[in-house]
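Reviewing the structure listed below.
In this view, the complex is presented without one of its protein chains, the others remaining in place.
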């Protein structure tokens, strides 16, 4: 898949000033830490200057005018990130070209409505009375349940399952293995048995949401589980029934949001964290990884720990916990002193 | 999907006494916290009286006789939960009607036996010599391996994978993406390599078990991994090889039960908790969320923390951990005092 371009050609493309050999052959792009002498990288942020110095890249797009002392050749530009996007396009693999139309092995039930230029892949199933918007891609082996509505320009990767009556917006991306609309986890305990509580709601996923591989989003009990506009959810996340995730929030891999909790807008929840049920997390809260949110967070800020506390407080408690061995010694010393003292008396 | 019914009609249906406007139009049901003025809710438990007062529901089913001061209209009944079930039926979406029979795109191998009124969905595969009981539903894209036995009235959602020789009971529900019977994780380290230990057992899932989306249950090494009658397991749970989960136990999302551990009957393990391998958890134990069970639990009760301790003990340790900053100050004060004291002498 490698392609070759001379460094001179690249400098011309980005209208940059070259400090180095224009005949150097570049065969790919990479980040500073992993680039090889045949690759070009970029310094997008001044705090990575050291990484640029340590980099084994053959060339680096830099914001300065050659005053940086680097081993690599430099292509000096006003905006290295923007310039890198152009270089990126030069080396990017050909995008996969998808046909449109319904594959002959797909199963489209009576009453299903397909928009213009829809793709339905091999062995996919579109069940009765569902609607698929224009230019939407339904990958191989996907199941779309009854009366589900999917917007336009949405891309659903293979082996996704979307149950009945889900409502999915436009420009949504669902990665392989995602499950939308499975029953919420609810039982009543009667005569020694857990009796299933019907889960009659649905899942609504608004425009521009992306959901990672094998993540599961359960349907609401009466009402909807709701992922609002622009949210980005990583792999293997669990969103329980009746949860609301506010617009433009980010939930990183393996987090779990328990039933009926409401996450605000522009919230970030880092990996492997948990939010218990029936609580609220305010707008613009950041929850660090490996954190357990056990009650309402009503003020924006950074929260951390199990149970979650404001960052500073949590860091202090952790630091003191790590110093417990010293603390015990100090207490022992105090006890000894006092004993000696009493003895002396 | 909304349907409209007058409040008078609803009161008549549940034989309740109406305190409010019989002409009020109700278009749906919801819980107290999320109901809108067009919806009806219910007060199933006296401890939610405040939630009923705060609710924006248009009407609430209540146990009292109008002596509650609520903004909402009240429908007074002997048993609000039972009455709500009737109202529930009024507003519930039409259940999806599934056909029976084998879809023409399904693949049923020679030697497979299908009971009466079985449904086998599009692109599902029933492999050789497996048996499917009466009225069981095999969703689209499901794979049922060789010599697997599935009972009657079981519902298997799309894209589930059940490997060979699994034994699955009646009235079992498997949500999308569940994997039953993958190999247990076992290796022997020989000459610098991990050599696979054959996993020749199977998985047995008894009657009335429900298993959530993308949960995985590995097969036993020699013998079976066994989920006993009436267990309810949530999404993204990992049950390792040779585990036994006793009857009527509940395991919430993202928990992991390590190899060869035995969980008692009527146990509850809340979300994101872990149980290490080769231990026993007694009957009627509750493990809170975010807990790591690292050794046998021999007495019923509530356990919490990492490592798990009895609830009270764990809460005490956590509270003291949170007070560490104060503790350090007290120690510093003691040290200072003693120093001054010695100085004075």
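Per-chain numbering from 1; labels A and B assigned in written order.
Everything that follows uses one rule, which is that a residue touches a chain if its C-beta (ideal position, glycine included) is under 8 Å from a C-beta of that chain, and two chains touch if they have at least 3 such contacts.
Small disclaimer: the values here were computed from a predicted structure and weren't measured.
> In the complete assembly, which of B:6, B:107 or B:284 touches the absent chain?
Missing-chain contact among the listed residues: B:107.
> Among B:204, B:228 or B:258, which one is in touch with the chain left out?
Checking the options B:204, B:228 or B:258, the one contacting the hidden chain is B:258.
> May I ask which residue of A:252, A:275 or A:297 touches the chain that does not appear here?
A:252
> Using the definition of touch stated at the top, determine which of B:13, B:68, B:85 or B:276 touches the missing chain.
B:276
> What does the interface between chain B and the hidden chain look like in terms of residue numbers?
That gives, for chain B, the contact residues 105, 107, 123, 125, 141, 143, 145-146, 159, 161, 163-165, 177, 179, 182-183, 185, 187, 192-194, 196, 198, 200, 214, 216, 218, 221-223, 236, 238, 240, 242, 254, 256, 258, 260, 272, 274, 276, 292, 306-307, 309, 316-317, 320-321, 327, 330-331, 334, 337-338, 341.
> Touching residues of chain A against the unshown chain: what are they?
Missing-chain contacts on chain A: residues 1, 28-31, 33-34, 88, 92-93, 96, 103, 105, 121-123, 139-141, 157-159, 173, 175-177, 208, 210, 212-214, 230, 232, 234-236, 248, 250, 252-254, 271-272, 289-290, 318, 321-322, 324-325, 327-328, 331, 334-335, 338, 342.
In this section, only the chains that are shown with their structure count from here on.
> On a C-alpha centroid basis, what's the spacing between chain A and chain B, in Å?
Chain centres of chain A and chain B, defined by C-alpha means, are spaced 25 Å apart.
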